[in-house]
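Have a look at this one before I ask anything.
Missing here is one protein chain; the remaining ones are kept as they sit in the complex.
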Amino acid sequence: MLELQQVSHKIAGETYIDNISLKLERGTLTVLLGPTLAGKTSLMRLMAGLDKPDSGDILFDHKSVLGVPVQKRNIAMVYQQFINYPTLTVYDNIASPLVVAGVKREEIGRRVAEIATLLQLTPLLQRKPAALSGGQQQRVALARALIKRADLVLLDEPLANLDYKLREELRAELPRLFAHMGAVLVYATTEPTEALILGGNTVCMHAGRAVEVGTTMDLYRRPAGLLAARLFSDPPLNTVAVTGSAGNFSFHQALPAFRLGNNVSLSGDFTFSVRPHSLQTEKPASNAIALPATVAVTELSGSESYVHFDFCGQAWVALLHGIREFARDEQVQFWVQPEHVMLFDANQQRIALAAN
Amino acid sequence: MACIELQQIAHRYSALPGEASAYAVQPLSQVWQDGGAYALLGPSGCGKTTLLNIISGLLRASAGRVLFDGVDVTGLSTERRNIAQVFQFPVVYDTLSVADNLAFPLRNRGLKIAEIETRVATVLQLLGLEHMARVRARSLNADDKQKISLGRGLVRTDVNAILFDEPLTVIDPHLKWKLRTELKKIHQQFGHTMIYVTHDQTEALTFAERVIVMYEGAVVQIGTPQELFEKPAHTFVGKFIGSPGMNVLPCATDAGNLLLAGKVIGKLPYSASGAGQLELGIRPEYVSLVATAAGNPDSLPAVITAVEDNGKHFVVRASINDMPISAIVREGAAIPESPRIILDPAKINLYRNSHLVTA
Partner (left out) sequence: MVVPVLLLVALSAIIPLMTVVNYSVQDTFGNNEFFWVGTEWFQEILQSERFHNALLRTLLFSGLILAIEIPLGIAIALAMPRRGAWVSVCLVLMALPLLIPWNVVGTIWQVFGRVDIGLLGHGLASVGIDYNYTQNTLDAWATLIIMDVWHWTSLVVLLCYSGLVAIPEVFYQAARIDGASRWSVFRYIQLPKIKRVLLIAVLLRFMDSFMIYTEPFVVTGGGPGNATTFLSIDLVQMAVGQFDLGPAAAMSLIYFLVILLLCWVFYTVMTSHDNETQNGARRAGGSR
């Protein structure tokens, strides 16, 4: 188990990691989700031992590893840029951690063959990295990390430099590769879709802080705060300010009031938010909320349509099934069911409405 | 604004001794209409950036001619072709402020100061950088630097075309959406000819009116996003577009019926005679799962291997007789444990030797 206790890290006076505490069990995958500069790489470097935290403690299996140099820790790391030894063949690249560890030659051969089959690299074993495509190079880097059977495997946006399609393919394979490893897996990414597909647990990061921690699906469906809700939305989350009065809510424009949930004590300023795919153009149920809109632009993507429109002065986007084209400045009525609405209070904490 | 025409353009890089050089761009002729929004879509190494550089003049093609509005510009240098190009990595002049960066191309062309200021102000507002106008470009983060790069491409109004080379690669997902929409709005508002190179099919399909799919230097298909989605001309296009891509399964015919895994699943929509492997392609969006065979005579039994939840819908990975097939199931719908698969007959495409068979 990897444990971080109130870890903080500053570089040149700027706080890169702010008081983070985490417990990561063996055999689990933890996703670090957040935008660039959120601190994901900094945190991973602290976990690996490449940097020393300014305060706090890092323990592995209940023993502090703060003074232990990186070479002595049993970790593996995969980077965004495909890092391979350019002068070694694929076989030697994958075998390198075992060679360093002094493993016997036959054993090395066996294990390299096993990993190569897993990552579909067997026909490429005698080539040099420069002769491989980006996807293949990253597979080699992955193989090198996996063969080590490390206790801690850190992956820093490993698919970010790959083509969209390659990313999809590799992403689908990752859960299979990581299963049965018994290591602590940490995976950093900026894409919420990746987090959702990988599953496991997620740590939402923002400005060096761990904003929310929990099971990925939980954080997606029931985020505790607005920040986590935003992080998990791709396309971006639609939000608008509303005012509540004893359980009745109204937009800041001349539109009918509506009810959300059964809590009559809700009064004050709130943030009303809807995920783009929850918006519909036909009224789905009698208690659906009406959202009249002015279309700005429509983007068609084969099987889906992204309709960007203006609602109460906010730029919203709806994800509709099928090809739905609207003209610019067309007035369209959108609907959303109350159970798909997420309401956040003035402190950006989510209010539990009856249905959620 | 200009109509760009490529006549028999081909390019190969000089071969190393002893090696036959491959075509980076195979001979192609293409007309880009004035004011159109195009996307060049394809995997890494397919030649899309090479083609873009041939259009902009940064690269001189080994063969063929480039014409702008009927005028041969093949010999003209980049500066004289009057195009703007945005690159994948942010290119900013570190010592200049944000506003000066945007004004740079205009100043070099000798525009009047008042006009420069108006243009710069418009673009600053478009990209949300007004509050940073005086900040030195050196101290900004990658997102803002790429916005400046984009801005420099948009600040000139009289360009023949604006070319984008995977410009949103380094941008975070949330900002990617915003910028893409801005580009589309700009196109609708100003009507420049825009050519956008990308390997991301969502970017290509949402931005372009016509998409050119390339693979290993050759143009595989040209069409609207709709056409590419519904009727891919090649199984490569079918698999490349769509997330997940099209399911391609070997099939057979028998007396006017279509057979999959030995079972009749419907009538053959049109004659598909010929030599070579016959395959059917169907998108996961048009594959549905039902619980029982009752009332579904054309359904096939399948085994589910995995279910992915990406928040918007479920992607069900299954297999029919060891042939992998994916289906998309909407949120809220139930996934039967031992499902039977139905393929929407209207959405089945037939492929012989990977090429689309048409009626």
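Each chain carries a letter (A and B) given by its place in the written order, and its residues are counted from 1.
We take it that contacts are C-beta pairs under 8 Å (C-beta built on N, C-alpha and C of every residue); 3 or more make two chains touch, one makes a residue touch a chain.
Values in this document were obtained by computation on a predicted structure and should not be read as measured data.
Contact with the chain that does not appear here is found for just one residue of A:16, A:91, A:164 or A:187, A:16. Contact with the undisplayed chain is limited, among A:3, A:156 or A:194, to A:156.
Residue A:38 is the one among A:7, A:24, A:38 or A:342 that touches the chain missing from this view. Touch with the hidden chain on the side of subunit B covers residues 56, 58, 77-79, 83-85, 87-91, 93-96, 104-105, 108-109, 136, 138-142, 145, 149, 152, 170.
What we mean here is this: only the chains that are shown with their structure count from here on.
Averaged C-alpha coordinates give centres for subunit A and subunit B that are 24 Å from one another. Those residues of subunit B that touch subunit A in the shared complex are 43-45, 141-143, 172-174, 177-178, 180-181, 184-185, 188, 199-202, 205-207, 225-226, 228-229, 239-245, 283, 285, 308-312, 330-331.
Interface of subunit A with subunit B (complex): residues 35-37, 133-134, 163-166, 168, 172, 190-193, 196-197, 217, 220, 230, 232, 234-236, 275, 277, 296-297, 299-303, 306, 308, 315, 317, 319, 321, 323, 328.
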